[in-house]
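One protein chain omitted, others in place.
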Amino acid sequence: MKVNVLAFGIAKDIFGGSSIAVELTGDDTTANLKSTLETAYPRLKQLASYMVAVNNEYANDTLPLSERDEIAIIPPVSGG
Amino acid sequence: MKVNVLAFGIAKDIFGGSSIAVELTGDDTTANLKSTLETAYPRLKQLASYMVAVNNEYANDTLPLSERDEIAIIPPVSGG
Amino acid sequence: MNTQIELHTEALNVQACIDWVMSPESGGIDVFIGTVRNATQGKTVQRLEFEAYEPMAISELNKITQQVFAQWPVQKVLVHHRTGVLQIGEVAVVIAVSAAHRAAAFEACRYIIDTLKQTVPIWKKEVFDDGEVWVAAHP
Partner (left out) sequence: MNTQIELHTEALNVQACIDWVMSPESGGIDVFIGTVRNATQGKTVQRLEFEAYEPMAISELNKITQQVFAQWPVQKVLVHHRTGVLQIGEVAVVIAVSAAHRAAAFEACRYIIDTLKQTVPIWKKEVFDDGEVWVAAHP
C-alpha cells in the first residue's frame, strides 16, 4: 500500500519536503508507518517525540491506515 | 480635640456630607473616634465593616490621632 | 519606570494599556478587564458610579504592585481604574502585566485584581430603576 504523508516543522527538514510518498509493506498500521519512516529517515528517532495524525486526529499505533487517509507527521508542537 | 473626618461611599450618605468635624472627648485614639462616630451616627454600626485611615494608611484602634492628621472613614471597598 | 497606576474620569484605553506593558523582553502579557454588567443577582443595572479616595487608592495600589514585583518575575505592571458614572459595557478597570514567561503574568494579574477588591479605597454604587446600592456595604 502506498500512502502520502504530510510533514510539518522539523519533519519537513528531515524528509526534505512538505509531503512524501511511502510504500508500506507488511501491516497497514500507524506503528508500521512509523518504523518504515524511521528506517528511511533515522533523524526522526532523534526527535523529543513525534505523533502521527490521521484525518486531523492524533492516531494511536494500532490505527489501520488507508490510501485515502490524510496522514501527517507531527513533531513536538511549539505554538503560542 | 477637634478632628476633621473625610467620608466616602455609604459613609458620605450616613454623615450627610463628604467631611464632618468631630469633637473628641476622652483619649485621642482611633477607637475613641469610632465609638464617638457610632454614637452620633448609629447607621455606621449596620455596615458589614468599616476602617479608619490616617494619612492614607489603614489605622489600628490604638493609633493616636492629632488635629493635623488626614482622617477618613473607609466603608467596605468595592472597586474593580 | 515599570509601574503605571492611574485613576481616570474618562473612558479607559485598553490598547494603550497593553502597548505600555509590552516590551522586546516580554514573552507573555496577561490583561484583566473589568466591565459593567447589565445585571447583578438577576436585577437590571442602569449604570454604575465609582468613587475613589484618590491619594490613598494610589498609595494602596502602589503597595500591591510592590508586592507583585517582590513575588513574581514580572517586567511591567499597569493598573488603570475609572471613577465617575459608567454605562453598561464600559470598562471599569484594566490590569496588565508583562513577563518573560506566562505563569508570572497570570498569577500577578490575578493577585492584583483580587487584592484591589479587598484593600483599595474605591467604591461602586449600582443604580437600578427603583433605587441605588453601595456594593458590599451591608452584610
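In order of appearance the chains are A, B and C, and numbering begins at 1 in each one.
Rule of thumb we're sticking to: a contact is a pair of C-beta atoms (placed from the backbone, for glycine too) under 8 Å apart; a residue touches a chain by one contact, two chains touch by 3 or more.
Bear in mind that the values here come from a model prediction, so they are computed numbers and not experimental data.
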Displayed chains that the missing one touches are A, C
The listed residue (C:R37, C:K63 or C:H138) that touches the chain absent from the view is C:R37
Where subunit A meets the chain that is not shown, the residues are 6, 8-10, 13, 46-48, 53, 56-58, 72, 74-80
Residues on subunit C facing the left-out chain by the touch rule are 14-15, 18, 22-39, 88-89, 100, 102, 105-106, 109-110, 113
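Rule of thumb we're sticking to: only the chains that are shown with their structure count from here on.
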Taking each chain's mean CA coordinate, subunit B and subunit C are separated, in whole Å, by 26
Whole-angstrom distance, CA centroid of subunit A to CA centroid of subunit B, is 72
Distance between the CA centroids of subunit A and subunit C (whole Å) is 48
